[in-house]
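Every protein chain but one is kept in place in this view of the complex.
The chains carry the letters A, B and C, assigned in the order they are written, with residues numbered from 1 in each.
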Amino acid sequence: MIAPLFVLLALLTVAASLVVVLHRNPVYSALGLVTTLFLLAVLFVGLDAHLVAALQIIVYAGAIVVLFLFVIMLLNLQVEPRTLAPAPLVVTGAVLGGALGVATLGVLGRDPLPLAAVVGPGYGGTEPLAERLFTAYIVPFELTSVLLLVAIIGAVVLGKKRLS
Amino acid sequence: MVTPETTTLLRWIVVAPALGALFALVAGRRAPRLVAWVGPGVLAGALGLSIAAVLALARQGEGGALLDPLYPWIEAGGFRADATLRLDALSAVMLLVVTGVGFLIHVYAVGYMAEDPDIARFFCYLNLFVAAMLILVLADNLLLLFVGWEGVGLCSYLLIGFWYTDMANAAAGKKAFLVNRIGDAGFILGLFVLAWFAGTLDVQGIAAQAETLRTAQLGGWPVPVVAGLLLLVGATGKSAQIPLYVWLPDAMAGPTPVSALIHAATMVTAGVYMIARLHPLYALAPEVLTVVAIVGTVTALLAALIGTAQCDIKRVLAYSTVSQLGFMFLALGTGMPGAAIFHVVTHAFFKGLLFLGAGSVIHGLGGEQDMRRMGGLRRHMPITFWTMLVGTLAIAGVPPLSGFFSKDEILWGAFTGPNPQPLLGVLGYVVAFLTAFYMGRLLLLTFFGAPRAAHAVAHDSGHGHGHDQGTPHESPAVMTVPLILLALASAAGGALPVPAIVETVTGPHGAHAHAPFWALVLATGVALAGLGLAWLCYVARPELPERIARGLGGLYTLVAEKFRVDELYDRLVVRPVFGAAERLATADRALVDGAVNGAGALVAESAQLGRRLQTGNVQHYALGVLAGALALVLWVAR
Amino acid sequence: MLTLAPPAWYLALSAVLFAIGAMGVLIRRNLIVMFMAIELMLNAVNLAFVALARGMGSMDGQVIVFFVMAVAAAEAAVGLAIMLQLYRSRATINADEVTTLRW
Partner (left out) sequence: MGVEVAIAAAKAGFVLFLALQVMGLGVFFERKVSAVIQDRIGANRAAIFGFAGLGLVNTLVADPIKFLLKEDVRPAGADRLLYTLAPVLSVLPALAAFAVMPFGDVLELEGRTVNLQAAALNVGVLYILAMASLGVYGVVLAGWASNNRWSLLGGIRGSAQMISYEIAMGLALVGIVLTYDTLDLQEMARRQGELLWGWLPAWGVLYQPLGLVIFLVAGIAESKRIPFDLPESESELVSGYFTEYSGAKHLMFMMADFVEVVLVAALAATFFFGGWQVPWLGREGFAFPWGQQLPLPSLAVALLQVTAFMLKVIVLTFFQIVVRWTLPRFRYDQLMRLGWKGLLPVALLNVVVTATVVLLAGGRA
């Protein structure tokens, strides 16, 4: 039993992601990306992942894609005269990409997936996620902070007007 | 045997000078004057701690020891070496000499180096040296001893080349380091042999394994012989014996306090100390002891001969040091470590004194070192003269000064010791005569006769002594007070019961029976004869040396040119090594480099094919990634 | 509650999105758009993680998503800075015009 809502959301998501990939104007690509991310957040809510949904919007839509837009506007990119890569690459890429999708779908169809019909109260909230994050995943968590620090430094250095 | 007492006192004796070195390293550039206080200050601290430790040791009675276990150092299989400091009667004697004489020389150095801009660096090295020397002396096992051994070698290198802007000084430092390396190689091999057969490098442990070692064989040779000879190689390097003595005379390039402290009083006695400490091992191999005695005697004779024909005041003292070290080896070789250490102590007093006196003379003359341009300094530098006179009489062996007792102990021991060598004993008397002669020559040329120095003083040829004055002048109190104190020690040091103390540790007991009266008279006579000959040659009939030299002809030249040992080594060792290295280098370029370059070229050539895959377009790479991902999915789907 | 669909359908959507992202990386010239396609792929993976986490009743998948977001943020910051510099020095951000890094 698949709710029609899911079908609608899925179709919208695919459409938005196609905008990302195919639109000639980078700004529209970015907007397509935001839409995709927003719809994914809605799907996350459907999967009881409230916190991740909120973070998805705050981090992805609110920061990362804004950065994309910011850079696109800073470089003043317009509609591109030549959007696509050379034809052979496009054909190979499309064929291989499509094949990947089909193959993955085929693999998915083979094995029954786990399905916990009922999850405990509070699932997807802040507390259980934080509990995993600060116990089992504490080392990756700390390493992530290092990664972010390095990224900040790298971005600051690269963002300077002149690289010497 | 008294059970060793555990303490934490000993580590601070080592730490104090190390902290001084650290301070000089960190703060020296900014506060050089403070360093001049801290440098000797930490030595005073170490001396005080040493006295406290020795008093604690004395309370234990005969055969006692203090142990300071720092931490377990190496534990590999059955082998174990701990960083443990140990104080027993033998190391106590050395400890007091190192800290006591070291302290006086540090004080002296404050005056001597006062105007050197690099005084902080100097005290850093000097303190570091003392720390390393204390590790060497206090080490409980040979491996830790080796740490100190290498440490003092490093500091010696640094200090010989202290005025490194002069290429000759730097070369002298390098020579000292390289020659010592040869000895160290022997030492390490000796350690390997001992570790293999005794299973321990602990000094007490080795003594306890004596029975096992006695029967052990290595390549058909008894292990004690092999180990003893290898360790002897190390000792000849550090203590400047044939064939590795050549570095010591050159080491006089360093500042005079360095010569006094390192190259006369302490470091060069490390070899003597080491052999004395391992006397239980050497006692197992009398043949090695004989070798030790022969090496010592020949060195003593050779160095004394060279010493008679040198003109540089410090060089004479350097050869004298080599010669006296030969005496100590003779004592070791005749099975009398007590006598050897006794001579180490008295030698530290009078040779330290003589070097500091020579430094005072050099200082007073604005850097002049050539005795031919000295003379008549008696009136200008009375304190230096009188103290050096004491030192000269002491080294010559005139009773009742200290040298007389220690030298007598050795000479008589050569005939009556546990491993008697009468022939070498006779040679020893010859050396004693020569010693008296060249020391007398040094004293007379420097302080008597007409001043030949006036013209030499005006221009300063020295090492940054900026204050050249018209006339020679006495040194400041900071330099003369250590001289006086050392002179007192040189005069009275003979009364110390060092042999008896040392033999409680090393054995054999009772080997230091005093010589009969006629032997004492003979020794005194030899010393006085030497001095008298010097008086005859350099005061009464100054033209005599010229005639003798001319009469001897080539022989004299040979002696003056130090038997051309350096040239011999150059011909026998250095050049063949260089030649072989040249040939090997050619082979290296052709074969090894050729193989490496060939492999590289091969890879580069074959890479020409593969590099077409690298287009620089990131999308082509992404295509590869995608293809790989697809392959993976298909493999899973299989 | 899982009111919308079983996890398998989410996974299918995830696979489709991933394939679209992968195609986007290959068929576009513009590096920034390629970058966005990469973000799309990351998000497709995130969806799979969340769906599987829900299916297994475990929070671990969501924790991974958290890390993916952090990495994506770092990647975006550095990557966009690189593109700014690239545009400053080359006046282009087309993938086929930036091919000096070879041989």
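Just so it is clear, contacts are C-beta pairs under 8 Å (C-beta built on N, C-alpha and C of every residue); 3 or more make two chains touch, one makes a residue touch a chain.
Here the structure is a predicted model, which is why all the values come from computation and not from measurement.
Student: If you put the missing chain back into the full complex, which of the shown chains would it touch?
Tutor: A
Student: Give the residue, chosen from A:L74, A:V91, A:I138 or A:V157, that touches the chain omitted from the document.
Tutor: Only one listed residue reaches the unshown chain, and that is A:L74.
Student: Of the residues A:G62, A:P86 or A:G109, which one touches the chain left out of the display?
Tutor: Only one listed residue reaches the unshown chain, and that is A:G62.
Student: Which subunit A residues touch the hidden chain?
Tutor: 27, 31, 34, 50-51, 54-55, 57-58, 61-63, 66-67, 69-70, 73-74, 76, 125-126
In this text, only the chains that are shown with their structure count from here on.
Student: Once you draw an edge for every pair of touching chains, what topology comes out, line, ring, star, complete or other?
Tutor: Contact map by chain: complete.
Student: How many angstrom between the C-alpha centroids of subunit C and subunit B?
Tutor: Averaging C-alpha atoms per chain gives centres 71 Å apart.
Student: Spell out, as numbers or ranges, the residues of subunit A touching 2 or more other chains.
Tutor: 85, 89, 92-93, 96-97, 100, 104
Student: List, in ascending order, every residue of subunit B touching at least 2 other chains.
Tutor: Within subunit B, residues 619, 623, 626, 629 contact more than one other chain.
Student: Which residues of subunit B touch subunit C once you look at their complex with the stated criterion?
Tutor: Against subunit C, subunit B makes touches at 611, 614-619, 622-623, 626, 629.
Student: Which residues, counting only subunit C, touch subunit B once they are in their complex?
Tutor: That would be residues 22, 25-26, 31, 34, 95-96, 98-103 of subunit C.
Student: Quick check: in the complex, which residue numbers of subunit C touch subunit A?
Tutor: Against subunit A, the touching part of subunit C is residues 1-13, 15-30, 32-33, 35-37, 39-40, 43, 46-47, 50-57, 59-60, 62-63, 65-67, 69-78, 80-85, 87-88, 93-96.
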